[in-house]
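Below, a portion of the complex is reproduced, with chain positions unchanged.
Just so it is clear, A, B, C and D label the chains in written order, and each chain counts residues from 1 on its own.
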Amino acid sequence: MRPSGRAPDEMRAITIETGFTKHAEGSCLISFGDTRVLCTASIEERLPPWLRGKGEGWVTGEYSMLPRATHTRGSREAARGKQSGRTQEIQRLIGRSLRAVVDLTKLGERQITLDCDVIQADGGTRTASISGAWVALRLAVNTLLEQKLISEDPITQKVAAISCGVYQGTPVLDLDYDEDSNADADANFVLIGDGNIAEVQATAEGATYDEEALLRLLRLARMGCDGIFAAQEKAVS
Amino acid sequence: MRPSGRAPDEMRAITIETGFTKHAEGSCLISFGDTRVLCTASIEERLPPWLRGKGEGWVTGEYSMLPRATHTRGSREAARGKQSGRTQEIQRLIGRSLRAVVDLTKLGERQITLDCDVIQADGGTRTASISGAWVALRLAVNTLLEQKLISEDPITQKVAAISCGVYQGTPVLDLDYDEDSNADADANFVLIGDGNIAEVQATAEGATYDEEALLRLLRLARMGCDGIFAAQEKAVS
Amino acid sequence: MRPSGRAPDEMRAITIETGFTKHAEGSCLISFGDTRVLCTASIEERLPPWLRGKGEGWVTGEYSMLPRATHTRGSREAARGKQSGRTQEIQRLIGRSLRAVVDLTKLGERQITLDCDVIQADGGTRTASISGAWVALRLAVNTLLEQKLISEDPITQKVAAISCGVYQGTPVLDLDYDEDSNADADANFVLIGDGNIAEVQATAEGATYDEEALLRLLRLARMGCDGIFAAQEKAVS
Amino acid sequence: MRPSGRAPDEMRAITIETGFTKHAEGSCLISFGDTRVLCTASIEERLPPWLRGKGEGWVTGEYSMLPRATHTRGSREAARGKQSGRTQEIQRLIGRSLRAVVDLTKLGERQITLDCDVIQADGGTRTASISGAWVALRLAVNTLLEQKLISEDPITQKVAAISCGVYQGTPVLDLDYDEDSNADADANFVLIGDGNIAEVQATAEGATYDEEALLRLLRLARMGCDGIFAAQEKAVS
């Protein structure tokens, strides 16, 4: 029995509120239940030095938790003077996931930064970040297309992400904090609109797992991402 | 004529949405027009080492802007590896301002941290932070009183803050970004519910100012803070 | 056709030279072809503060590349003043992977640090690190058992890791640098001696992949890890 | 009664020794009683990248306390690896105060850095710094004029600063350390030679204050700055 009373294949409510901030070229506040992440897409008409002159653009991600997004207050990374390994791992994942659905040559020599700031955390912050970042990116690219700064749409697919895990022996979809902190295994799947996979990260926490469990988690992830794709579609149209 | 069309002594709309996040002991989203700051109060039952054993508590503030709170994206302080001088100056001001209305001996040996994270910036982020932090603090202290962890209310007064400035020769109340970036002088006032002053910071930007201008700005600030006190009262009751 | 002329399911030669350094409680130099990693296990009879008093131990990993382990010299992380996101990601993976096969309660209140320093890099440094770290750990734990500092063996299984990928459309085992830098997808598998999985990290680089590809990569990984398990067995006996 | 026996409106002795170091384009050792600050002005014929190409110059300040300038030794900021919030706040104030009396367009594309290093501290280090920095700046700009590197004097006014405060209920001028650490309120005023104000920073420490107190402190500050202006005049002529 899940702490929340959900069925093993039941996601939390997903809501996506677009235009949450006015300055960003694209933004949304995405919620997976009590997990809420503000995602903004910022277009800059310049690239970092090592990417210049190749005739293509770049998409990157940054991630942070507000200090009191969590049950107990965490120290502020800016005050500590460095980003944790976990933060860096997540921002690298966000960037890779979004680049998997962008044709950088069609973007031109500009950079889009996806900032994912967790306002409130209850498990699944990185997957909500990726799913919301796609919405912010879609909205920002729309402005480029509308302003005729680019002629072809560089976004090739939707991308969404969801966590699954083995909780008390049962594969379950969309772990919340109570499940996440007690799961035997914890997997994050990043899936593409056409059914393909961009990333699997499946980690044994309390107990190692077998191939069958991996496949069952992947199937749950497909169900979850179908729901996210629908919410994304609704949000951007 | 102000860019926003406001009268010289006219504030922007103030809204305070309490309980914006669920984990913090107190929280609100405060808006001064398009400036929106998430303020949370976190109670910790321990003090930093240098404050222990004095039989009293501590109240401190932290401040940050989300990278895309502003017109153009700013770099993330956690990624740069240090907080700017501006950020540190503001968090010191937030802490001082709130401590001006707290009797630390009645708080007991615990710390309350007021995190002020700017979601969207349009001028006046530090004054909105102080004004919202008081609401978060009030709510957090209420939980201590309700749980009988403390017996006497350590909060002695309300505290609010507002910026005023000399814009095109005219003293005006509650500068927005357009005014702030072109003001001759820029002043932040932190006022107490009983009419006293906790802090004045009045800085010549384009032109120095005289004593009369200082007094006119202070009078505008009194009008503004009266409005904020009323909004605070409504929010916490 | 692979650049090295290897068959798709053919690993590079694996060698493990134990006792490579004299001070560490356990050490080996592991080679996967031209990739060479020095792995040492250091036992310390104390824990970091946040782990003390729980009656159990800790196993952690650190990772670094010597500046000229690679084709062109990379800057030294100690000189830059911080570890890259990639380095931190890998050291977290090393620690998790080894902890998956250690019963920390049987280890007692001590810490074992697995330092993996890449002497020469030609693809697969993180998987060689994990595979070699197990050998260093096994040797170090043997000394604890011999000295009767612990009575029961805390190591429950072997653990090994291997990279696989989709190279020019074909799933291949044990990517070298030439393949790694051009693969469509790149997967690292951490497998346990009993056939279970400790970690899967499968990332689309040039092209997303489907479930069948994931399974074929997993099967290649099983073949590869069987070879590593045999080499580990031989090294420690 | 003040600890020093001074009258409420009595300043400490001010001395300004110009040419204290030989390399700087301008320098002085300024003393407010036992507070002694070495101020140097360094002219550099280049600007930081973000200020280039605007046809104007820049004036900036840096501030530091020698570790044993104080009663007990403080740790060295260079050894800690960062400047404190207090240090940054003061150097920002020094820069702003001096820029308030410089016409940057007349300075040409060069930068003048005012280094204020506190040799001995007894209260009022930031105000002594500003007052001494003006002397160093005046001397450095004189060399530019003498060498005909600039044709018009970019310095428009004198600028001086003094601290005042409410000590045991009485407004007093020029706080020393004993007063500063026990004041109810502490105010720093930066005043211009023509009587105008460049900056007011008035902070409640032990007790909030009212408008009348603010005005009385400002009047004390005017008296104090008149004395400093006279000392500056004497020093540079």
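By our rule, contacts are C-beta pairs under 8 Å (C-beta built on N, C-alpha and C of every residue); 3 or more make two chains touch, one makes a residue touch a chain.
If you're wondering where the values come from, they're calculated on a predicted model, not measured in any experiment.
Complete-complex copy count for the single protein sequence, taken from this structure file and not limited to the 4 chains in place, is 6.
Operating definition for what follows: only the chains that are shown with their structure count from here on.
The set of chains in contact with subunit A as well as subunit D comprises B. Within the contact network of the assembly, the step distance from subunit B to subunit C comes to 2. Of all chains, the one whose Cα centroid sits at the greatest distance from that of subunit B is C.
For the pair subunit B and subunit D, the distance between mean C-alpha positions equals 28 Å.
Inter-chain centre distance (subunit C to subunit D, centres taken as mean C-alpha positions): 58 Å. Subunit C has residues 82 in contact with two or more other chains.
The touch graph of the protein chains shown is a line.
Looking at the complex, you find that subunit A touches subunit B at residues 21-24, 27, 34, 38, 40, 42, 44, 62, 64, 66-73, 76-83, 87, 113, 115, 117, 119-121.
Across the interface of their complex, subunit B is touched by residues 82, 85-86, 88-89, 91-92, 96, 100, 187, 192, 194-204, 208-211, 214-215, 218 of subunit D.
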